[in-house]
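Of the protein chains in this complex, one is absent; all others appear in place.
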Amino acid sequence: MIQDPKIGRTVIAKRVALELKDGDIVNLGIGIPTLVANYIPKGVTVFFQSENGILGMGPAPEPGYEHPNLTNAGGSPVTFLPGAAAFDSATSFGLIRGGHVDITVLGGLQVDEEGHLANWMIPGKLIPGMGGAMDLVTGAKRVIVAMTHIEKNGASKIVKKCTLPLTSVRRVDLIVTNMAVIEVTEKGLLLKEIAPQTTLDEVLKYTEASLIVPEQVPTMPVSL
Amino acid sequence: MIQDPKIGRTVIAKRVALELKDGDIVNLGIGIPTLVANYIPKGVTVFFQSENGILGMGPAPEPGYEHPNLTNAGGSPVTFLPGAAAFDSATSFGLIRGGHVDITVLGGLQVDEEGHLANWMIPGKLIPGMGGAMDLVTGAKRVIVAMTHIEKNGASKIVKKCTLPLTSVRRVDLIVTNMAVIEVTEKGLLLKEIAPQTTLDEVLKYTEASLIVPEQVPTMPVSL
Amino acid sequence: MKNKLISVEQAIEMIPDGAVLMIGGFLGDGTPELLVDGLIKAGKKNLTVIANDTAFPDRGIGKLIANKLVKKVIVSHIGTNPETQKQMIEGTLEVELVPQGTLAERVRAGGFGLGGILTPTGVGTVVENGKQKITINGKEFLVETALKADFALIKAKKADFLGNLVFNYTARNFNPLMAFAGNVTIVEVDELVPVGGIDPNEVHVPHAVVDYIVRGNAK
Partner (left out) sequence: MKNKLISVEQAIEMIPDGAVLMIGGFLGDGTPELLVDGLIKAGKKNLTVIANDTAFPDRGIGKLIANKLVKKVIVSHIGTNPETQKQMIEGTLEVELVPQGTLAERVRAGGFGLGGILTPTGVGTVVENGKQKITINGKEFLVETALKADFALIKAKKADFLGNLVFNYTARNFNPLMAFAGNVTIVEVDELVPVGGIDPNEVHVPHAVVDYIVRGNAK
C-alpha cells in the first residue's frame, strides 16, 4: 500500500479526474475532491459548479487578485473562467437536485455494501452539518466518493452497513480510494482497480464490506 | 342608475382609483380594471405589476414605439416607467402569491354574500381559463372586484351564493360597481356608497344578495 | 467539446411525433417562432404542449393548434385563441387548465428536481379535484406535482456559444423555468456572443441546462 498520505491523496485525485468527460458539469466537495481540479486530462473541458452560486469557476487567483464576492463553497477566493455564470442558492440547488450536474465528487466517512454514503456527521463528536452534501448525492447524475480507504486508526471506511447517519439513500456510483476503485453495482461492491504499490490482499484486509473480485483486477492507470 | 355603459365603467374606474395609496404595488386585470390606471389621484405614485413579468409598467407607447418584448398581460404593448424591473413567471407569481402585491383589481362574473368571487368560467359556454386570477385573489393583500352591477339580461352579479365555479375561497375585500361600493365584512356585504344618479331602491332591486344598509349611505365621491 | 449550434431543421428532426413539449412565451411574446414554424413544416403529430397559453391562431403556440399538430395542452389560458376552444368542444384537443402561478411552479419543480410544491391557490375550487391536500399550521394547501417535458423549446435574446442565456423584458416569462425542465432544451436566440461575452451577474440561465442553440431572426 501507498505509505505517504500526500501521494495517496494525489493518486485518488488523479484517478477521479479520469472519470471526467468533455463538457461535464462537475461539483467538487471540500478536501480531497478539490484536488481533482488539478488533474483534468488534456483535451477535456469541464465546468466546475460550486453550490454557493457559480458555474465556470476557475482556480485560486494570483495573490492580490482575490475578490471578496468571488469565493468557492469553502469560502476561499476563486476566479471566473470565460462563460461563467453567477446565480442564487435556489438556482444552484436547482442545478444540483434537478440532475443538471453530471458528476459530484465528495469525501466520505463510510460507504457500505448497498452503496450508501455517510459523510456529514459523527454523533456526539463532529457535527459540521450536511451543507449541500445531501442534495448533491441525491441529485447529481453521477456520485463519486473520493476518500482514504481506512481511518487513521486503521478501521475500514468501506463497511458492511453504515453506522454513521446516512447522507442519502441514493447509491453512490463509484468509490475511489488510495487503495482501490470500487463500483457500486446491483449485486454489490465490484473491485475494478487496485492502486499502485498495493496488493489484492491488502485491499481485502482493509475492506470490511464484501467485495466482488473479478479474476483480473488491473492497476489504476495513474502515475505516482 | 347610470344609463350610459361607458360612463358607468368610468365611474367604476374612478372610484377604484381612490382606493390606491401612495407607493402601492398594483395589479390590474383586463377590462374595466385596466381603466383604473387613467384615474390615479394626484400626488399618489403607484407601481403597476403585470403577471407576465414586469413591475413598473407604464401606459401604451406612442405609435411606432411598440416593442414586441414589452407587453402587458393582455398582450398589448406597454412602456417602462423609471425603476421598472423584468422577471420570470415564477418570480411574478412569487410577488403575487407571497403577498407583495398591495392591491389587485379584477373583473367579476359573480360575487356572493361570503365575498367569494367567480370570474374565470361559465361551464359549457365560456372557458377562457383562470390565467393568473386564482393566484391573484388568493395572494394579493387586498382584492377589489370592479364590475358592472348587473348582467346585460338584468340579472344581479352580486348573488346569495355563486353558481359559477369559484376563483378562490379567499374573500374579496371590496366590490365597486356602476351602482355601489360594497365592503365584504365578517357579518356580510356592507353597502358603503351609492353611485351618482342612483337610488338605494335601485341598488336593492338589482342586488340578489342581502346587503347591510347603514342609516346614511353617501354618494361615491367621483365626478361623472 | 460539443458544438451546441444547430439548424432549425436539425432541431426539429430530433422531435418525434407524440412528444411532450414545453414552449416558452406569453401570448406569443417570447415564443421561439422559428422552431414553431419548423414543427408545422415538418408536420409533427399528436404533440402535448405545456405553455402559458395558446396565444392567437396566427401567432406563437397558436399556430400549432390551428395546424392541428396538438392533441393536448396544459396551459393557464386559452381565451385568446378561438381555435383552441373549437377543437376542445369538438373533442379533438384535450385542455388541462392550470392556474398560472401554479403552472410556473410545477415547471420549475420539474427542472429543479422537486416532486412538487404546496400552494394555497385553487383550494376550495374545481382545481383541487383529484389532488392531495396537506394542512400546515391549520392552513390547507394543494399538492401540485412537478412537470417535465421531452423537449423544452425556448426563446432568448442572447446566448454565448456555451448556452448561457439572457432574456428580454416580458419575453422572459416561462422560458428560464422551462430551460431546466426539458430533457432536451433547445433555445432560439437573436444574438450569439463569444464565450465570456456575458457578465456572470447578468446570466439568466446558466449553460448547464441548454443542449442546443438555434439562431433566430432578430427583430
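Order as written gives the chain letters A, B and C; numbering starts at 1 within each chain.
Keep in mind that, in the parts below, a residue touches a chain if its C-beta (ideal position, glycine included) is under 8 Å from a C-beta of that chain, and two chains touch if they have at least 3 such contacts.
This is a predicted model, so every value here is computed, not measured.
*Asks:* The chain left out here touches which displayed chains?
*Replies:* A, B, C
*Asks:* Kindly state which of the options A:Val26, A:Val46 or A:Leu70 is in contact with the chain not pictured.
*Replies:* For the chain that is not drawn, the touching residue is A:Leu70.
*Asks:* Among C:Gly113, C:Gly163 or C:Gly182, which residue is in contact with the omitted chain in the full complex?
*Replies:* C:Gly113
*Asks:* So one chain is hidden, and I want to know which residue out of A:Thr10, A:Ser168 or A:Thr207 touches that hidden chain in the complete assembly.
*Replies:* A:Ser168
*Asks:* Identify the residue among B:Pro63, B:Pro82 or B:Gly124 that touches the chain left out of the display.
*Replies:* B:Pro82
*Asks:* Pick out the residues on chain B that sit against the missing chain.
*Replies:* 22-23, 25, 45, 47, 49, 54-56, 80, 82-87, 90-91, 93-101, 138-139
*Asks:* State which residues belonging to chain A touch the missing partner chain.
*Replies:* 50-54, 67-75, 86-90, 92-93, 96-97, 127-135, 138-139, 165-170
*Asks:* Pick out the residues on chain C that sit against the missing chain.
*Replies:* 105, 109, 112-120, 132, 134, 136, 139, 141, 143, 145-146, 157, 166-169, 172, 200-202
Definition applied: only the chains that are shown with their structure count from here on.
*Asks:* Taking CA centroids for every chain, report which one is farthest away from chain B.
*Replies:* A
*Asks:* List the centre-to-centre spacing of chain B and chain C in whole Å, with centres computed as mean CA coordinates.
*Replies:* The answer is 29 Å.
*Asks:* Please tell me the distance, in whole Å, between the geometric centres of chain A and chain C computed from their C-alpha atoms.
*Replies:* The separation of the two C-alpha centroids amounts to 35 Å.
*Asks:* Take the average of all CA coordinates in chain A, do the same for chain B, and state the distance between these two points in whole angstrom.
*Replies:* 56
*Asks:* Send over the residues of chain A in touch with two or more other chains.
*Replies:* none
*Asks:* Touching at least two other chains at once: which residues of chain C meet that condition?
*Replies:* 108
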